[in-house]
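Omission of a single protein chain aside, the complex is shown with its protein chains in their original locations.
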Amino acid sequence: MRRPLPAWVDISIMPLINIAAAFVVSGIIIALIGENPLTALTIMVKGAFVYKGALGYTLYYTTNFIFTGLAVAVAFHAMLFNIGGEGQAMIGGLGIGFVVLGLDPILPPLLIVLLAIPVAAIFGAIWGIIPGWLQARRGSHIVITTIMFNFIASSIMVWLLAGMLMAPGQMSPETRHFAEGVSLAQIHHIANALGWPMARSPLNLSFGIAIIALVAVWVLIWRTRLGYIIRATGHSEKAVIYAGHDPSRIIIITMAISGGLAGLMALNEILGVQERVILNFTAGYGFTGIAVALMGRNHPFGILLASLLFGALYQGGAELDFEFQTITKEMVLMIQGLIILFSGALALMFVPTAERIYGLFSAQDTAASDQSRSGKDSQNG
Amino acid sequence: MAELWLQFVLTIDATLRVATPLILCAMAGIFSERSGIIDISLEGKMLLSAFTAATVAALYGSPWLGLFCAVIVSMIFSLIHGFACITHRGNQVISGLAINILASGLTVTVGIAIFAQGGQTPFLMSEQRFSAISLPFAEAAKNIPIIGTIYAEVISGHNLLVWVALLSVFLTGYVLFRTSFGLRLRAVGEKPEAVDTAGISVTLMRYQAVLIAGLLCGIAGAYLSIAHGASFGRDMTAGKGYIALAAMIFGHWRPIPSLMACLMFGFLDAIAARLQGVEIPFFGPMPTDLILVLPYVLTVILLAGFIGRAVPPKAIGQPYVKER
Partner (left out) sequence: MPFAISMSGICKRFGSVQANDAIDLNIASGDIHGIVGENGAGKSTLVSILYGFYKADSGQIEISGTPYTHNSPADSIAAGIGMVHQHFMLVPNFTVLENIILGHESDRDLTRSIEHARHMLMNLAHQYGLVVDLDAEVGDLPVSLQQRVEILKALYRNAKILILDEPTGVLTPQETEQLFDILRSLKEQGVTILLITHKLREIMAVTDCVSVMRGGRMIAHLNTAETTPEELAELMVGRPVQVQKQWHQTQKGEAIVKVENIHLSNADNQNLLSDISFTVHAGEIVGVAGVAGNGQSELLNILAGITAPSAGAITYHGHRIAAENPANAQTIKALGVAHVPEDRHASGIVLPFSAAENAALGYEDDVSHGYKNMFISPQQLNARCADLMQEFDVRPQHPELTSSLFSGGNQQKLVLAREMSASPSVLLVGQPTRGVDIGAIEFIHQQLINMRDSGCAIILVSVELDEIMSLSDRIMVMNNGQIMGMVNKSDASVKAIGLLMAGVQ
């Protein structure tokens, strides 16, 4: 007999099964290409954690995924599917560019950096608010609008970076370098300055901001009144109106928070690593955020774990390029697609089987769950 | 004057070439979404089939075999989409997104494994592709003003798949609105329980719809790599699947209006290509990027209800669950 799964199985075992399925399929594809999947896995693990500086790189990627994963998750709590993280991050980066390029001749670096952080969030938020407003007040489907807004953002970037923002004497679409010191310090610099030897990596202070964001989102969703209303909006707009709140306003606020989080991703790339605005610095991280949120079940702790996994995949995947002729880091994109498929679209596939297995092992106990159901009259009437 | 006219005619000709994959994908989208299944995986399926067509044509030399395999691969991914959304009631947007990302990674990975050219496929000889079909007397007609140039430049000189795309519009219209199958397909996207209680399987109807969508996407992909182009390049669809989706919404999920939207978007693309580098007085170079973004901007404006209202099929996006 089938039995509903207890919560702990649902949040721990089931995601693992889904990820395992994605990895098994990836392994089969690698084997079909003619390489040994286990060798590939070993190289990726070494590349992500073992080699000198590897962990720093892994955490640097993780930072991106925490931001974009949180962005998707916050919107998901209001049942909004924000596919626009990519575009929101781009515009966030553009915001940083405006602040820094405009002010670095006149203001001290530290002040500019402190200014750039909220501006990245605000620019990202604006790129989230517009689709949010369109959904809330004009009824346009947020999935389609955010897809369109990614393309629009990308065109704006091309137009500006190859036009008025292009560095003089440059041929590639990018701005000039930021002034000396206008950046988020890289962790190995700080560590070395404190006397701890640490290998060079792009990991920078934005990782700390990402961790703060994780905690802040947890508090927002589960400990604040706004979070409560956001979750209620996700499940039933009618109930929210009944309770005296305006769901349109909540949708717009949620999309502002979501877009702001995505915009913060630009801190890592623009202020932490590039120190100038370049084209396509988002590199698909916005879409990876969807996989991260799905895997992490929209919970900050799950998102942290999923971001670590994806950080490791990206860093380890880059290592594949060096070791193999035939498999490259695009492999990671494929694995990412499979993870979205198995932990998102096919999330329920293994549930009936799991319920049957669980039913076999717990046929006689679970008096509590029966008790809860005995009070429930059948709805077939 | 004659020069300007020729430029115009050539732009129209280019419009048709650019619009062909959009038209095929928009029709694919109509079939899928009219049955209630959101299909943002048009992009991924087109990419996969472009890759398959180019690979098979390069390895075996036959464009027909390439087309056939492209269609099969695209339909297999339609089945995966269906398996997730219809059988397992998964989120249709997530499933489509997964296929798009998977396609982007898989094509490059497999491409490198086979050809070791960084994800590219080798350039195809003309006999490995669908080449242009010159209609009779096209050369001679060139000299006849207006009608002759239209005949020679716009009508003649297209490959077979362009004609297939145009034909697909009329077939889609016929199947949806003139057959009993079409009636059921539209009903399943509006009110699936009405179809179920009438003794027709909702599942089967929806699988049929996504398979037809796969077929059309497969042709679109093959067009890109072995008819319009002569090889596969990474991410060569470059958002065309999403533009087709936009065109379908613009056309209110109807074949002829969607065709018009595809042609309009194709025209924007063609004109942007022609205006590349043209200087506008007091402004500087033509902002062609901003022309290319118009389809997306227009779709946003349309969806916001500022120009008419786009009403999607009612049951779209919702997995069908029998009430208990």
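By written order: A and B. Residues from 1 in each chain.
What we mean here is this: a contact is a pair of C-beta atoms (placed from the backbone, for glycine too) under 8 Å apart; a residue touches a chain by one contact, two chains touch by 3 or more.
What you see is a predicted model; the values in this text were computed from it and never measured.
Q: With respect to the chain omitted from the figure, which of B:K191, B:R234, B:H252 or B:R274 is a touching residue?
A: Answering carefully, the residue with contact to the hidden chain is B:K191.
Q: Considering the whole complex, not just the chains shown, which residues of chain A touch the missing one?
A: 222-229, 231-232, 235-236, 238-239, 241-246, 370-373, 375-381
Q: What is the set of chain B residues that contact the non-displayed chain in the whole complex?
A: Output for chain B: 177-184, 186-187, 190-191, 193-201, 314, 322, 324.
By definition in this document, only the chains that are shown with their structure count from here on.
Q: As a quick test, compute the distance in whole Å between the mean CA positions of chain A and chain B.
A: A distance of 30 Å separates the two centres.
Q: Would you tell me which residues of chain A are touching chain B in their complex?
A: 29, 33-34, 81, 83, 134, 138-141, 143-145, 147-149, 151-152, 155-156, 158-159, 162-163, 287, 290-291, 294, 325-328, 330-338, 340-341, 344-349, 379-380
Q: Give every residue of chain B touching chain A within the complex, in rising order.
A: The contact residues of chain B facing chain A are 38, 40, 80, 83-85, 88-95, 97-106, 108-110, 112-113, 116, 119, 239, 242, 245-246, 249, 284, 287, 289-290, 292-293, 296-297, 299-300, 303-306, 312, 324.
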